[in-house]
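Taken from a larger complex, these chains appear in their original positions, while the remainder are omitted.
For reference, chains read A and B in written order, and residue numbers begin at 1 within each chain.
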Amino acid sequence: MEKLVILWDSTALAHFHYQQVIMMAVGLLLLYLAIVKKFEPLLLLPIGFGAILTNIPLAGFSEAQGLLHYIYAVGIETGVFPLLIFMGVGAMTDFSALIANPRMLLLGAAAQFGIFATLFGAIALNFVPGFDFTLKDASAIAIIGGADGPTAIFLASRLAPDLLGAIAVAAYSYMALVPIIQPPIMKALTTPAQREIKMAQLRPVSAKEKIIFPLAVLMLTILFLPSATPLVGMFCFGNLMKECAVVERLSKTAQNELINIVTIFLGLAVGSKLSAEKFLSVETLGILGLGAIAFAIGTATGVLMARLMGRFSKTPINPLIGAAGVSAVPMAARVVNKVGLQANPHNFLLMHAMGPNVAGVLGSAVAAGVLLALVG
Amino acid sequence: MNSEISAQLTEAATLMLVGMGFVFAFLTLLIGGIKAIELFCLKFPSAQTAAPAQTRKTLPGNQPHKTDPATVAAISAAIHLHRQSTK
């Protein structure tokens, strides 16, 4: 009889708080978005599952000696997991389009205005009662506008670990929503004639250029922004492994097994930050709102910059490709291509959009470095 | 309270200007860097990197992708089947 009482007391039924139930529903929602809506499933599925696990009463997944606690301490607190992901993404990224047309970097730069405008907006939100974001919080939130998951997680783990869960979820959700968020903005800021512009074919890029490129990026970062070198350094390391063609074994492992293993753990650990006490607050709503604004502003400034460049360029520039500057590789570039095809069924912009797309990755890593240097 | 937020806002605005300025400056520098790389590669088109096919690896077991036995088996089977079916 007594055993039955202990057993009952050891069921979750006797210990559930309603907030935990809500957070599990959030976890299930993320699983739904990942599985049915195919929203960034590689990240949102483990995050959603981690959110469910971390909110189980009595199970202690995120307490001392809990599985998620260990994973978080080893991989996120140290910053190791997002850096390894970045290495793997570097090993998957092809910079040819950017090297062939380096001016595209300006589009990647312009789109980062989404980050800095959101930083301002997050502080402005403090006028609303209930919000009290510090400059660190605001910076970590703003980086959502960088549209780059590992960068956002790395910066949040450094500047605002308490907000990490909400920031990561917002970042990946909006990256998945790029096909919905971007097109109306792109169409509003361009004329049909502009959207039909065909761009000149890109020159071929030699293997040597592709090998020197990551080293040059690293050198510039070392000289001018050492605080960005963890992110940029690992990214360039991955890219160098890919392009140098002498360590194919390592490059393949970095972009397959290693990144897969780290992705599983990273997702679970991020999900473990979706605990009731930290997520169920008005701040989360603020983060979600600000994140959407950041994406929208980044898209807009990217397109406007492309229009501006088109005015002064000898070769024609389709302003749509500016939208790819937010990164969200390769989703944003695909959206550009699709909107371009709607305007002109023979106009394939995918390769041209890859330039600003990868430029956006560098741009947001640089922005993260600036924030770390000035706010961190 | 509000004055405090205003101070923060000023700081955020400064951050915005300095940050965007830096991002643009940095990536503009990189444009120059890429152009310099292009010129450099045009001047010194090294035979070595142009022919990365010569890549040799020296660690034991570092043979690039040996074709999987299963693949070979599958191919043999396919060829065999095909041969019979075209008889």
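Note that in this section a contact is a pair of C-beta atoms (placed from the backbone, for glycine too) under 8 Å apart; a residue touches a chain by one contact, two chains touch by 3 or more.
Since the structure is predicted, the reported quantities are computational estimates derived from the model, not experimental observations.
Colleague: Only one of each protein chain appears in place, so what formula describes the complete complex in this structure file?
Modeller: A x3, B x3
The rule we apply is simple: only the chains that are shown with their structure count from here on.
Colleague: Counting in whole Å, what is the centre-to-centre distance of chain A and chain B, each centre being its mean C-alpha position?
Modeller: Measuring from centre to centre gives 18 Å for this pair.
Colleague: Show which residues of chain A lie in contact with chain B when the two form their complex.
Modeller: Interface residues on the chain A side: 98-99, 102-103, 105-106, 108-110, 112-113, 115-117, 119-120, 122-124, 126-127, 135, 138-139, 206-209, 211-213, 216-217, 220, 224-225, 245-246, 248-249, 359, 362-363, 366-367, 370-371, 374-375.
Colleague: Which of the residues in chain B end up touching chain A in this complex?
Modeller: Checking each residue of chain B against chain A gives 2, 5, 8-9, 11-13, 15-16, 18-20, 22-24, 26-31, 33-38, 40-41, 45-46, 49-50, 52, 55, 57, 62, 64.
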